[in-house]
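Here the structure comes first, spelled out in structure tokens, and everything after it is commentary.
Every protein chain of the complex appears in place save one, which is left out.
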């Protein structure tokens, strides 16, 4: 998962995009990048690390211009190489920079086509570089008689025809303006903000509405599935549906876990959705746990499961308490020559307040269970703190399948719920009882808030992949590629290789 | 306020102290430092910034040895210069490194004495450097016939006689061992942990118990007011009360706000104290607000007021909801030549979930109110989000006086509650009603948990300064010195001057 | 002027190219860059500064592959922006990286053509980026039926037809091999080296033969004017004359000043050429200075005029002495806020040994005189050291015209010899007498060594521009563009902006 932002302003945008990326930082902490243009040239800086570490004063100085895009990146399933920070750039036709949130499921075929047919070299294994080149190629074709908004939208239409997977896109065509579009299933979110300033209207597109509001822009609307938006360098916005077929299938994992609670995605306030999921979860608990009234306390795992846990407590008339404290200060483990490595205690990250657990029946609510290892540690901590009984509830249904649309998930064999019953999972994580949200309840919770949303991408829960091309063979191949995962940088320890490194556009 | 840690281990301590400092990072984010010894030489690295930014692989490699101390620093009232990261070092007698949490109220007189009598040069305006030199001087005197534990403790006794203010200290005497002590009023916390490992007993002292537990050490006990602890390089612990007069006056602000909720300070679990303060606050609310049953929802300001707010809600039988969301990703504002500076919206840091405020009577609980500006913004945000009525409650009493014992506080004129009635403050922050905790209730809340604690340093609430030397003239002088505060580094923007800079001990 | 190198090896080339660039560092100290390929992807790192400052261990690690190119850059007349380090990259067709030594005189027209006709965006004001795009365009055209060596050479032929100016080029076509070529006038040097190693033949091209020899490669031959060389990734070399018209006009300034004395360029050992110029200069001195026998001592300005000075002394039977000492350690002048800037004494760079000047008639031999300011200071230093009489001789003729073929020269009005007689120049620099080499003698000196060289680019001496397009209007425009020269970085002093900054290829 990633966060993207684009802006057409009346004043310099470097600090503006930097601040926007901080508002989207929760969507990706692996890399960050900004590209700007003064109408003539592009300027770019990107690097591995968090926003605050990638950009220094001199980098910001080298990002002039009133139009720009930015991205924060989380490693996606298909490409996780550290060198592939976004945005990407191609110089023909016209000069285009682009940032992408999502994942293409057919990027390897496209890469091959690109080289054979269009002789375009893709230098990395990033699907986003492929995507940019497909767009560049189609724009080259569609603009043979001159570059126009119509030719842009025509190119986006062709792009929709060739891409499979998920993509929300911001890009700049040099000397022209900002182009944004969203895949025909609307899997990844993208919304438009507007600011009517003293020098005219300014526009912004971003992955989440918090970025708009945090920057003082008013939420205008969501980009529709398959739709393209063009904002000229002087601030005129045009839009068009560019896909013959389109239907809304937003990623439900955004609402469960990824997005900020204070965002509104496709008409759904995330916070409200999580509360509503709490309601359904409470219902199920009351149905399935006979003596649920004996639960002394309901507890969230900070920070994401708070709304659901609060609502569960309220619905069931139980006590809500915060018994876990999260340490927010994270450091590194250094490899010292000839020195044994001290095992990091889980307690450096999470700690249990004894008074809330001692001799109590505890209901722990987490947003979801993926590998199960963290849940297991949490259950153990509760017991160590004196809990008499530990019931574990997941606000999301069992995660049984990989996500191929831009969220980094382990392979099926690593998913604790894959091919296991709830009881088996309960035993593995050590809980006395385990309650999962039902898939249909989760969807109903969202529909209760926005009835217009009839369907979702919920593939990691229900195994249904909307793009139709995700076969068992595809998943097998994906898992093969993940087999030799590169050693986590934190353990390489040679020199300061894992310190942030910037890349300034030399083109 | 600062956090300090010291350890006498059987294996290298660089990573150990680094991890400990992360557990104390909430106590100071301005600077960090580590000093270690291999029994022969000292090794030190310190710098401005957070722990994760100050230490790189090469710095860690240059910190060998099995004995060491560390510090994280928050600017204190008396000395805020950026160049004065701790620990400090003097080479005579014996070689001593020292880290200090607290603030000396008579450091200027001591500095003068140091130079006149002992011809010791103090290179900075840090009271901690003065303190180290007083210790060095007294140790020089007391160890004329040879260095011994007795001479150490004798020196600490003399030090107690000369210092005024607050101090919790960790220090290393070269080739000898680790010395820790606490001022005779016990204002700043300090506790001892123990680990019985395969190679013998290892000892650790730290500002808070979370640091012990997070590192796998068992909490042994608190250091007593006026007591000194010595742990020889080979792990033997000796202790002695070094002050003729001593009595426990722990800083109550630690319990209100500073310490981590999962710490236990002087027998008081911080979390429990905050819950109990919630009880007393609820009582007062029920007494003072006639229609408190009309409150629709009780809301904390994340993260520190959660326990109090939860308890208020529970006691009053009101709904507890988290309507504010805090953005944890913080960046910088860069000064760009010829570019106007965009005002940072508060919403980049805190955001209100509309659904929780809309048409509701809201009771916002914060831990305390200092300047009042943040409270004012929070009230406004609640109103913008649709709140019908906003009641504001502070889990701490009105802050009316400066803190001179190591917590950076504004001058009296900047304290919103100084010389103002509660009604006046309510008007300033824009709340419909305002409830403050009572001073006696706050103290009672702590005593309920640990009846042994008869008295406290609560000077910022009650104006009573336990060290007896804080006269109106003293406070006036202090406030004069603060008058020309240096521009916040975030706004200097020239080059990357405010980036972390390490200092490796060249001695 | 720049230095370029390319290599097709059997083992990793990162250190190899780094070492080669050190051997060419005298050709440019402004920026450095390396691009490598593993046959699939390109890897690149470049930045401002000297080779030793631009590359760090982590950068070198990120440059895998057995084929690569490198460049060191000196700011050229047409483009001096600091952000434009080489190599450059385009991804269509095929993926090409390129490094350039020289200067295009028609790059602005070409840039315009590129955009209008081929819709190629040129992001910088570097003529080398334009050149790369012209090559890319022509290769796209010539390889419509598939990429082959023939299509490459055909593209180079077309490129020759479009470019004006000077260019020696190394480039890599992704997955194919290394392409090198030289402009049809052979203005900038380029030579080929060969190494028959255990794993087969390895090839290298470089600006000067010292780079070949220093790396253990045997000098094979010079690249001919207009010729192109292709070396496939597996080491097969092919070459072809790609220009219908070509004739050798090597830049004579290389022999006078730029190249290393131990290089051999187009059959001329540079050292020998300088000795021979000394012979002709001696002849002229003996003709023009009646009492030349009264000269007590002949002195070079270290380091470049040594050969000529030695030979002048020998020819005239005079004493040769080194009276000037050069300080090789260069630092920066920092701007300190509110601090006056101390004027740098010339004596920090050059110093005169009193004993060699005191009461003597001194003949100082320099390689050339450009602005005259340094010569003036040198004459003054000689007088300060006690010289009775100072005769100044220039081993090169008067520099009267700008160089537009890749050597950064001041405008005509700044050239001390422009529109001035020798006597006027003598008066300005303060010499008692001044002797310049004659243009014809300079050329004859080179022809004596390699009679095959009939003509040269000697434009800065004789005003004859071989490419035919350098009109007075062109020169006027050039000089207008130079009018507002950017402040020398050494004096900007804000932060550490002028410290080396690397750029790793993120493409």
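Going in written order, the chains are labelled A, B and C, and every chain counts its residues from 1.
One rule holds for everything that comes next: a contact is a pair of C-beta atoms (placed from the backbone, for glycine too) under 8 Å apart; a residue touches a chain by one contact, two chains touch by 3 or more.
A quick note: this is a predicted structure, and the numbers were derived from the prediction, not measured.
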{"item": "Selected from B:66, B:84, B:105 or B:361 as touching the chain missing from the view", "value": "B:84"}
{"item": "Of C:117, C:290 or C:340, the one touching the omitted chain in the full complex", "value": "C:340"}
{"item": "Touching the absent chain when the full complex is considered, from B:15, B:36 or B:143", "value": "B:143"}
{"item": "Residue numbers in subunit C that touch the chain omitted from display", "value": "11-12, 14-16, 18-19, 22-23, 25-26, 50-52, 55-58, 60-61, 210, 213-216, 260-262, 269, 271-272, 275, 306-307, 310, 314, 319-322, 325, 327-337, 339-342, 344-345, 347-348, 351-356, 493-496, 499"}
{"item": "Footprint left on subunit B by the chain that the document does not show", "value": "33, 41-42, 44, 46, 57-58, 61-62, 83-85, 88-95, 118-124, 129, 133, 136, 140, 143, 147, 174, 495, 497, 501, 503-507"}
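The rule is short, and it goes like this: only the chains that are shown with their structure count from here on.
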{"item": "Chain centre separation in whole Å, for subunit C relative to subunit A (CA means)", "value": "50"}
{"item": "Centroid spacing, where centroids are CA-atom means, of subunit A and subunit B in whole angstrom", "value": "36"}
{"item": "Sequence positions of subunit C contacting 2 or more other chains", "value": "495, 497"}
